[in-house]
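Please find one structure pasted underneath; my questions will follow.
For this view, one protein chain was removed and the others were kept in their places.
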Amino acid sequence: MTDVAEQNDQPLVPTNEAELGRVVEALLLASDQPLSLDRLLAVFGDDAPQRSALREALVWLDKHHDESAMELVEVGNGWRLQVRQHYAPWVSRLWQEKPQKYSRALLETLAIIVYRQPITRGEIEEIRGVSLSQTIVRTLLERGWVREVGHREVPGRPALLGTTKQFLDDFSLKSLEQLPPLPEVKDLDALHQALEQLAPEAEAESAGDEEE
Amino acid sequence: MTDVAEQNDQPLVPTNEAELGRVVEALLLASDQPLSLDRLLAVFGDDAPQRSALREALVWLDKHHDESAMELVEVGNGWRLQVRQHYAPWVSRLWQEKPQKYSRALLETLAIIVYRQPITRGEIEEIRGVSLSQTIVRTLLERGWVREVGHREVPGRPALLGTTKQFLDDFSLKSLEQLPPLPEVKDLDALHQALEQLAPEAEAESAGDEEE
Partner (left out) sequence: MTSESPANAEQPDEAANQPDWLAKVAGETLTELPKDLYIPPDALEVFLETFEGPLDLLLYLIRRQNLDILDIPVAQITGQYMQYIGLMQTLRLELAAEYLVMAAMLAEIKSRMLLPRPVDADEEEDDPRAGLVRRLQEYERFKEAAETIESRPRVGRDVFPASARPDRVESAAALPQPDLRDLLLALNEVLARAELFASHEIAREPLSVRERMSRVLERLSGRKPVSFIALIDTAEGRLGVVVCFLAVLELVKGALIAIEQADSESPLTVRLAGPTDTVMEQGDD
């Protein structure tokens, strides 16, 4: 928290192996994907260090984490800092602890993708009137319910999102056809009727309390 | 990293400070939210270490990462490992997308909620002198920075808005206490004087007593 002031758009070039190692560490920690050497180099812009220097920094980083819960591994797409397998049991207990509920925002986003696919983030934002948080999209991608199916050929080439087979499976649908068409969704009574048709046994008893 | 084999569903209780520290490190890294002491303890189930031991492990962890690019901080929801501010400039170049910028209207609204919570929309509008756009409230709710904490018992039962722990997390605050107090009324006399000019013949003595 100390030397923020001296930082500006153009970060300083790290001068030694350890400092370069820490920059790489920061990058790997902040990224949720493995980073290739090229991707790492790109961050430095014109002041990119030598490839060899970067490799040395990775070696430094690896050694430096000898005593931590993380390890540096090289995978197909590049380098990744990951939690050592040794600690996986605790992590799995953390994750198991509470299957949270998905937010309304996430469900709305998913519903829009279902009905309007293929669709870009921008278009989703337009419909919902709110900016779309990165986390929501990531969760949907991780869950395998949604994936990028292409790009819209406009400036920026935004990704187009669509639903997957996995989505159908997880929601017990044979095809999207089984979902009620939009007009019914708009009419709350018709919606409930459609829902009951979908799964008469399951929905029958909870018919009263759908609003929260 | 040799004894993976002896690990099974029931992870061993870490026996020393450093090992406990590494378990905590693994948990914090794997969680996408800060973790409180309670949540950390819950992971260990029946074999939970002492609270004090956990605290010591956190101290160990903090010290252990002295020379790394990350730091341990305490925020609203608990503890978080984050990239040191020093390395933020490189990290922010990792992504093409610029971080979301929030409008002044949104920030003013947020500030009013922070300092005047619980507060209704109407009261916010009164302070800002403009009607509050739906989008602003929705964005604040969606970011999880603000939520409805109740209703004012007046006609219409308007919702009361307040800030959340997520707000503290996202603005690196342990508690609201850490924010500076609401700024004092600015050079009261000068402001008043300026208004005086509206009608110089009117009184000049009501300048002293504007609280709030």
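Assorted remarks:
We just call them A and B in the order they show up, numbering each chain from 1.
What we mean here is this: a residue touches a chain if its C-beta (ideal position, glycine included) is under 8 Å from a C-beta of that chain, and two chains touch if they have at least 3 such contacts.
As the structure is a computational prediction, the values presented were derived from the model and not from experiment.
Note on the undisplayed chain: of the listed residues A:Ala18, A:Leu37, A:Ala53 or A:Ala88, the one touching it is A:Ala88. Listed by residue number, the positions of chain B touching the unshown chain are 9, 26, 28-30, 32, 70, 80-83, 85, 88, 91-92, 99-100, 102, 104-105, 107-108, 110-112, 114-115, 127-131, 169-173, 179-180, 182-186, 188, 190-195, 197-203, 205-206, 209-210, 212. Taking the complete complex into account, residues 1, 4, 26, 29-30, 32, 70, 73, 80-85, 87-89, 91-92, 95-96, 99-102, 104, 107-108, 110-112, 114-118, 126-129, 134, 143, 147, 149-154, 157, 160, 162-163, 170-173, 175-177, 179-183, 185-186, 188, 191, 194-195, 198-199, 202-203, 206, 210-211 of chain A touch the chain not shown.
Quick note on the criterion: only the chains that are shown with their structure count from here on.
A separation of 22 Å divides the Cα centre of chain A from that of chain B.
Chain contact summary for the complex, chain A toward chain B: residues 1-4, 7-11, 18, 22-23, 25-27, 29-31, 35, 39, 43-45, 64-65, 67-71, 83-91, 93-95, 97, 103, 105, 129-131, 133, 135.
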